[in-house]
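What follows is one structure encoded as structure tokens, with my remarks underneath.
Every protein chain of the complex appears in place save one, which is left out.
Letters are used for the chains, namely A and B, taken in the order the chains are written, and counting of residues starts over at 1 for each.
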Amino acid sequence: MLSVLNGLSQSLDAYLILSGILFAIGSFGFLARRNAISMLMSIELMLNAVNLAIISFGAFSLSLKVDASVIALIVMAAAAAEATVGLAIVIAIYRNKKTPLVDEYDAMRQ
Amino acid sequence: MYDLIPLIPLLPILGFAFTALFGRRLMLKYGRTAAEIVPVGAVVIVWLIALSVIGPALTHAEPFGETGYNVKLWTWIPAGGFNVDLGFHVDALTAVLLLVVTTIGMLVHIYSIGYMAHDKATWRFFAYLNLFMFSMLVLVLADNWVLVFGGWELVGLSSYSLIGFWYHKRSAALAAKKAFIVNRVGDVGFALGIMAIFVNTGTLNIQESLKILIEKPSAELVIPLGIVALLVFCGAMGKSAQFPLHVWLPDAMEGPTPVSALIHAATMVNAGVYLVARANPLFSSAPEAMVIVAGVGIFTAILAASIAFTQTDIKRVLAFSTLSQLGYMFAALGVGAYGAAIFHLMSHGFFKGLLFLGSGSVIHAVDGEQDMNRMGGLAKKIPITHATMLIGTIAIAGIPPLAGFFSKDEILGEAFKFGFYWVWGIGVIVAVMTAFYMWRLMGKTFYGESRVDPSVAPHVHESAWQMTLPLVLLAIPSIGLGMAVGWPLGSGALVGWLKPIFEESEIILARTPTEELFGLPINAVLVVISVLAALVGLLTAVYLFGIGRRKVNQPRIDAISNANGATRFLYRASLNKWWFDELNHLLFIRIGGRVAAAMWWFDRTVVDGTVNGVGSVTRSAGGGLRRIQTGRVQNYALGIAIGLIVMAGSFLVIVGLPR
Partner (left out) sequence: MTLPATIPLLGFAWDDLLFMTLAGIMILCALAVVGMRDIIRSGLAMIICFAALAGLYVLAGAPVVAAAQVLVYIGAISVLVLFAIMLTQTKDAPRALVFQTQVVPAGIASAVLAVLIAITVAATDWPTAGARLWTNTTELAKTLFADFTLPFEVVSVLLLSAVIGGVFLAKRERGAD
């Protein structure tokens, strides 16, 4: 009955769909959460989804085998840089606005 | 040694930059000498460099030769077939101009130390003076039309800044504006002329383009030579203040006197003469343009001389005299006597510079008074100024053996020999008038009883050495220049030096001068006539305005100025400068104002209406759309997400699933 699940870990489609789900969850968090830090965490989720997709391609394609890992590592480094700067910005804004809630940041409207 | 040529314009611009940036601080901290030393020093060094170049360039020594020496620094604007080099061309003609510009420029800088000693912003004055020197030297040295035009506009700019140097004085600010705008009219013509030259020849190098212009068969030229020549002449008319663009020069006397001497008598106003002389093959190939040049020149000469008769402001008399002398030069250019025009340019530069600086010294002595009716009897009190101005007056009047006699006589002589009898005839009349109004100036200023304001009279004093030294130094060429380079008449040293420059024109014009008149050598006859003319003018003025202690013949003057009929008309015309300012006012302010008002109405209702309509539509649309601009990041991000979905979804729908 459950044999449809057989070979799931051997299928590229499974990994990619998983990555897509993770990306969609991240994007939902980014669009819907009020807290700036939650939004940043959602961004991390999306980045990880992308990384998962890259790794999966590497796992199932001979020509990408090594390159995929390299790209994933570089994405990770870029994500780390992004997190550093993003969190610093959140802290700086928090100091001025006294709130972490994004919908009260409306400087772009003025 | 000749690698130093680029330094000639470079030093003044560095001096300008330095003085403009640091002059004020230096002056406040260390006194005015500190601010003056750099700009004056720069010009003195430039003068020394120029002297080392001028000698060999005039005598066609190597590396100048007969064709001149080119210094190409770099290509300024490379654009396909359109190339503008930054380069200099030095030949005998350049050398003459260099001599005039650097020598008088240097003397005026020294003079200004004394003249501007009480001004609060001396540093600014010297900065502008250096900027002017740079511009004028670029204009003179440039080897291509665009660079000439650059210098041309820059002299206009520095002239504007210097006329309006005392900008808090309304008349000065207005005069500066007038000079700038009137010059602009001519400059448009010059710019069009340069474009026409480029269209015709495909090059902007002066020497090359002139060569092509005269060698190309006229059928192959896109724009006829006559029109090109007239466009270039337009620029010359503006800069050299020829009728009808002469109105700015008298007003330009609102600037400080050293400026009037340097820019509005000795150098910048000569730029037009230089330009026409530089383009002489072009003009020689367009005889109809030549006639216009001669006509405009000689008309300006007599018009300005007639106005100078009645002016009472000492600087304005000199300004009209400058106009008149420039008219002489253009008349000479028009009859094809290029060498004579350049000769007169040179000698006029020296003696008119002298006269202006002298008038500055007079004005300085009587505490800023410029009205000659409130001078008189100054000869004893300011002896050096008096002596040097007397030399200048005799020089300009054309009494041998001073400089003016040689150059003026060469112009009149060549006009006659080449068959332009009308130019010669009017020229002789102008010579009489010149001698008359110049002695009128001398008589009213230096002789007779003193009419100086009693409160000023005790303080009248000779100026400082910085001011008298340039006067004395300028008196030397005013006396000796003619004998040095203009003797014997018609074949002096200068003629030989400039011969290669005007050789092409000689060939094109192919004229044979008349050599005899009534069986006598023509030179002798003409010399006698011009000397007589000068003497007539001079003696009449001496009779009316006195000499030494002899009083002004006031009843006789009153009789003339109060006479009826034609004399009265002429007197009033002269006094009112032939109503040119009024005519311009009527044409451009009244009638032009009406046209402008109509334009304004059109602009306000039709153009503005359209624009405002578009504006209000946009505004209300924006007001509606404003609602979706919440200023919240996440709303925008949702927009991005929806956009992504729409694009990806439509891609899938349109392209279809891959299978």
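In this section, a residue touches a chain if its C-beta (ideal position, glycine included) is under 8 Å from a C-beta of that chain, and two chains touch if they have at least 3 such contacts.
Just so it is clear, the model here is predicted, and its values are computed rather than measured.
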Visible chains that the absent chain touches, using the contact criterion stated earlier: A, B
Chain not shown: contacting residue from B:28, B:493 or B:652: B:652
Hidden partner chain, residues of chain A it touches: 1-3, 5-10, 12-29, 31-38, 40-42, 44-45, 48, 51-52, 55-56, 58-62, 65-70, 72-74, 76-85, 87-92, 94-95, 98-103
Missing-chain contacts mapped onto chain B: 634-635, 638, 641-642, 644-645, 648-649, 652, 657-659
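Definition applied: only the chains that are shown with their structure count from here on.
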Distance from chain B to chain A - Cα centre to Cα centre, in angstrom: 74
Of all residues in chain B, those that touch chain A in their complex: 629-634, 637-638, 641
Complex interface listing, chain A residues touching chain B: 27, 30-32, 39, 102-103, 105-110
